[in-house]
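The structure that follows is given in the form of structure tokens.
Shown here: the complex without one of its protein chains, the others still in place.
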Amino acid sequence: MLESKFESPLAHRQSAAETYVDIREVSERGMIDLRGQPGDKKFMAAVKDILAVDLPKAPRTSATWGDIRVLWLSTDQWLVTCPRHRAEALTQELTAALQGIHSLAVNVSDMRAVIRLEGERAREVVMKGSTLDLFDGSYVPGTVRRMRFAEIAALLSILEDAVIEIYVFRSYADYAWEFLIKAARKGSEVALLAPEAKGAA
Amino acid sequence: MSGKPYRLPAGGSCIDRAKSISFSFDGKSLQGFAGDTVASAVLASGQRLFGRSFKYHRPRGVVGLGSEEMNALVGVGVGARHEPNLRATQVELYNGLAAVSQNRWPSLSFDIGSVNNKLSRFFPGGFYYKTFMWPKSFWKHVYEPFIRRAAGLGKAPEERDPDSYEHMHIHADVLIVGGGIAGLTAAEAAAASGVKVLLVDENPVLGGIADLSAGKIGDTTPAAYAASAEARLRGLSNVHILTRTTVVGHFHHNYLMAFERVGDHDPALLAAGAPRHRLWKIRAGQVILASGALERPLAFANNDRPGIMLASAVRALVERYGVAPGKNGVVFTNNDDAYLTALVLKQAGVGVRVADSRARPDGALVQQARAAGIEVNAASVISAVEGSHGVKAVKIAAYRKGQGRVITETRVDCDFVAMSGGWNPALHLWCHNGGKIKFDDAIASFRPNTHGDAIAAIGAANGTMNLAETMNEAVAAGEAAARAVNGKAKASKIKLPAIDEPQRGALEPLWFAPATGGYNEGNKHFIDFQNDVTAADLELAQREGYESVEHTKRYTTFGMATDQGKTSNINGLGVLSEATGKSIPEIGITTYRPPYTPYSFGSIAGALTGKLFLPVRRTPIFQWHTERGAVFEPVGQWRRAYTYPGAGEDKHAAINREILGVRNKVGLLDASTLGKIEIKGPDAAEFLDRMYTNTFSTLKVGKCRYGLMMNELGFLTDDGVTVRLADDHYLMHTTSGGADRISAWLEEWLQTEWTHYKVFVTPVTEQWAQFAIAGPRAREVLQKLESDFDVSNEGFPHMSFKTGRLGAYPVRIFRISFSGEQSYEVATPANLGRGLWDAILDAGREYGIEPYGTEALHVLRAEKGYIVIGDETDGTVTPFDVGLDGLVSKKKADFIGKRSLEQSYLKGPNRKQLVGLLTEDPQEVLPDGAYAVREVKDKPPMEMIGQVTSTYMSPTLGRSIAMALIENGKARMGEVISFPLEGGKVVKAKITDTVFYDKDGGRISA
Amino acid sequence: MLVVTCPVCGAEGDETDFHYGGQAHVRRPATHDPANISDEEQRDYLFIRHNPKGLHFERWRCDRGCGKWFHAARDTVSMEFKAFYGISELPPEELQAQAKGPWADYFKSRAKA
Partner (left out) sequence: MKTRYSIFSLARNAMNYHKDWEKAWRSPDPKAEYDAVIVGAGGHGLATAYYLAKNHKMTNIAVVEKGWLGGGNTGRNTTIIRSNYLQDSSIAIYELARSLYEGLSQDLNFNTMFSPRGLMMLCQTEHEFRAMKRTSHANRLAGLDCRMITPAEVKEIVPIINDDPACRYPVLGAYYQPRGGTGRHDAVAWGYARGADAMGVDIIQNCEVTGIRREGGQVAGLDTTRGTIRTKKIGVVTAGHVSTIMDMAGVRMPIESMCLQALVSEPIKPVIDCVVMANTVHGYISQSDKGELVVGGGTDPYNNYSQRGSFTALEHTVTALVETFPIISRLRMLRQWGGIVDMTGDRSPILSKTDVQGLYVNCGWGTGGFKAIPGSGWVFADTIANDRPHPIAEPFSLNRFLEGRLIDESVAAAVAH
């Protein structure tokens, strides 16, 4: 029997040393791109039956239930994240449950790379490549936001104050990684944003 | 004085006499103290001469205090770390610093270029527009090379920059530019209500010129007060302070650039990993400009001699660095402020007297000076300066306002001059984004008026030249800014201490000091020092009709030096005003352009150099391609394998091998970059009929169809195979370069034109790794891969689609072909891609499978006459032009681009049409893009009738083939046309149809 | 660098997070009566642009946000945004009143309809 071999987008990269925040790849995440009309009660109900969580309607928010986390992408689009091994089955359940309802569920678990930043200065590192104001108080845990990061498109997900995930398209993963380890290079900390001043900055 | 004749025995608030620093200037090793600048340390050593001027190569020394310095420009650092044109007054000393003077040859003290000075009479402003025209060829070959060598300032480094740079984005409620008394006070006022305050200052230390100011704030000196204010601010968590950072530009919507010199002053920081410069991109709610003012020089004969400095700079030299500007000097002024300098000099034991152009100076400082025994000559100006590399003496002449000639003058021995013509508010940032300004006679300068943005100016930057008003403005502006941010009107929390400062007499503008000799004959009153623009040049420009101040500026280059007119601007307007009898406001002022001071290109590029310059997109097979030694080609941002040369094999041979492999056995192509878009909804079919020139509503489920897309102009923009997954569900393929563009294009039409359509569009390009298995033995390879579906020709015919598994690999598989061979495109989730790729190669080994690259693919498709968007089309080509009439629906009422096809030129006669070409000599390959002509002439011009779009040596056919767009090509089958090449060679080729191989298409469906 | 606000998802960001889509409220003749379009109508649709110095109605896309298209009214001299409104909506009354040229006609016709 021909066995399948798995290779994550950043498999060729060593985890980063010499950086002032911890940077690593999250390689086993399942992702489902879900489209539908939030105004369509049948759609919302059918999805909740499968995911056991209401799709977040508020822009830039997320909702979590067990190992499923749903990220708001647009007014009619969500990214359902789950353990990778569940993604295909979940996609099929959704598709089945949404028969006859205007919607589209696609398993996109392989489309993006996920990079996790952890450390007091994680937000500072992101802001070296993004115009978002991660210090303005609105980026509480649970916040998600698409952004322009360095030269590429990325999806920002705040897990905790000091834990951030960045989703980038697979083909750009190596570039994003390169940028992050340079931006977080030891010695390039931004004195002005010293952690003790973080809350205010 | 330990080899430092001008270092005073005591004093110097900025230097640490305990820390001695060694550095070099023009190779000569010198000593300074920690806290010194190159300017202060070199002056301390007794050296006056720093550089040569731009046009006349006149000897020049330090004039200013900081970033406004226009003369003392030095190159700092060696080799790849050399940086030219730095202001010596800003360069902080560190051990081992190596500075060099510029624009001189062979040496600073003896400079051949200074002959220009002797001939200066023949080089008035704009002289080069009047000559150097004969003979015609001489400009490029004789005059210009000479001018180019003479011009320019410092030298560029010769190697790549080893240092790193970065950007940082920050948002502030209130940005305060300038950390002097005004800025510090405004910051306290704003911060009191809890808003986020960012305070940015150009210098290493805050305080502005508090340390050079007179008076008392409460019971302390201005300097002490500034220090205490800074301490209070540093204690607040909502205030951030950036030093060594210049706000260089103000742009739309309160977007500002700030240039931080992180490591320039300390190589150790760079070694530890710090970026050399950091560019701050600031978005500010409110901006408060507390950027202070710049002192004006005075225009008198030979006012550019080394040793002639601004009064404030002289003061700073003594107070901050404990350096005496000389032994015995003259303060030349038209205002009271310079008397502070006289007093400081006197106290430091330096000889000093004052020449004041005003008839009756009598302000408090004037009286103090007199009381201190300083000789003050009222109604006097300097009419001459003796000495060239330094000041030996000056002549002081009696002066009455409006008097042009010198009547009596006395010679005074001295070795330096401290001049002050008053102060100009630093308006630059105010004006970058269109702030209005107004002229104020009290300061004889412009000051801020109105602005469309949320920005305010305070203190000297606002033309307010005394402490008390400055601090009141600062509190008001700080509190107003805070209110504007948080909406809350709060009672003022700031209690300002009592302020006691000397009452000042009025300034009287002096734009031109009469000189020994006839009016303006041979004397050089420098206005723009660095560019050697004199008062006479400005008057000449007026005389010649360059009346607009912008004309004068461009004709004489006044204000265009590296200081961008900081010290020369208003003085120039003063001269123009006197020359024309117009008021300064009537003359107007040239536009202030960003940046405030020059900043490094490195900082603008930030981290995005080398590997980060632009992203390279990698397919899941990228590593394998690299290890296999593939030659890559960029396709959009993708890197695709172009070909895979074996050991000792050249590209050409490799490509031929790959082509024959596909034709005779089987090949494997990484096609993962192809755009993939899922389109689903009840209106999906109708929507696709709008997007494509051909029809997709009639496509059967499970079947594939090749589609063409045009833009609204009727020109081809993309093509690809689309499969119908279900009645309401399609999977579209686009070109690799078009993937993002087309999905955005589909979304745009859905959202903006056919808003009632129920269709979802989800791009999935990167979800899939996709490979083409092509060649007569492709099916055998597939069979070997444990497929769980029928792969027989009948069960899986050409242009059909299946989902299933190959072993454990989930796949989508398309029976489509771009090579003309039996071909299957297999897609599997990207993270499994590498695994399946290896498995296919294993399975195919016994059938002789070989990977093939994009170039082989291009030849294969050309042999079949398939077009490539971007090769056969160039944005001006319609489907009819490339002979795909059959794919343009006649039934559909409307689809994108349809109507434009009816415009007269697009359906008109003599369109270029796609044809095949066979050269008369089968071994002759037409060059890319070669043009055919209607008639070969012995020399150009020749009338062109079309061009080659694709051209290859076909290993399959053993001869060259080409496709071309030729005027009326379809009507010319069999005609032989001529392609005149370089060197007179003419290639002849016969027009054929575009299918060169397997015309009946039997192989595809075999 | 302009600050743009998406009226659909409320995202506020730099112009580089958005995509400019040119003049707003341009009517595509082929959508309505594909059989009867004069060359002049087609030219006007494809090429003629109202290019005022001042109030300009335009299209933007929330490129790095919700991905939706929307409308904006902007002063082409001061760069000040006067309003953001939905892709199927008309600008606020007071801006319609200030509109000139083809926009004025278009708003009137929509008001009637």
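Per-chain residue numbering starts at 1, and chain names A, B and C are given in the order in which the chains are listed.
Basically, a residue touches a chain if its C-beta (ideal position, glycine included) is under 8 Å from a C-beta of that chain, and two chains touch if they have at least 3 such contacts.
Being a predicted model, the structure only gives us computed values, none of them experimental.
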**Shown chains that the omitted chain touches within the full complex** = B, C
**Contact with the hidden chain (one of B:386, B:469 or B:547)** = B:547
**Prompt:** Which residue among B:940, B:958, B:974 or B:1002 touches the omitted chain?
**Reply:** B:940
**Message:** Considering the whole complex, not just the chains shown, which residues of chain C touch the missing one?
**Reply:** 1-2, 15-16, 20, 22-23, 39-40, 43-44, 46-53, 56, 58, 74, 76-79, 101
**Request:** State which residues belonging to chain B touch the missing partner chain.
**Result:** 54, 81-85, 121-122, 124, 127-134, 136, 139-140, 144, 147-149, 151-161, 165, 249, 251-252, 255, 257, 281, 432-434, 520-522, 536, 540, 543-548, 550-551, 554-555, 557, 562, 564, 591, 593-595, 598-602, 604-606, 608-611, 613-614, 616, 633-634, 642, 713-714, 870-871, 874-876, 900, 903-906, 908, 927-931, 933, 939-942, 944, 947-948, 980-982
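Quick note on the criterion: only the chains that are shown with their structure count from here on.
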**Prompt:** Between B-C and A-C, which chain pair is linked by more C-beta pairs in contact?
**Reply:** B-C
**Request:** Note the residues in chain C that touch 2 or more other chains, in rising order.
**Result:** 14, 67-68
**Message:** Touching at least two other chains at once: which residues of chain B meet that condition?
**Reply:** 281, 283
**Prompt:** Contact residues on chain A for chain C in the complex?
**Reply:** 59-60, 73-75, 77, 131-132, 145-148, 153
**Asked** Which part of chain A faces chain B closely enough to touch in the complex?
**Response** 1-9, 12, 33, 35, 76, 88, 102-104, 106-112, 127-133, 135-136, 150-152, 169-175, 178-179, 182-183, 185-188, 190, 192-193, 197, 199-201
**Request:** Could you pull out which chain C residues touch chain B in their complex?
**Result:** 1-3, 14, 19, 21, 28-31, 34-35, 37, 39, 42, 45-46, 59, 61, 67-69, 78-80, 87-88
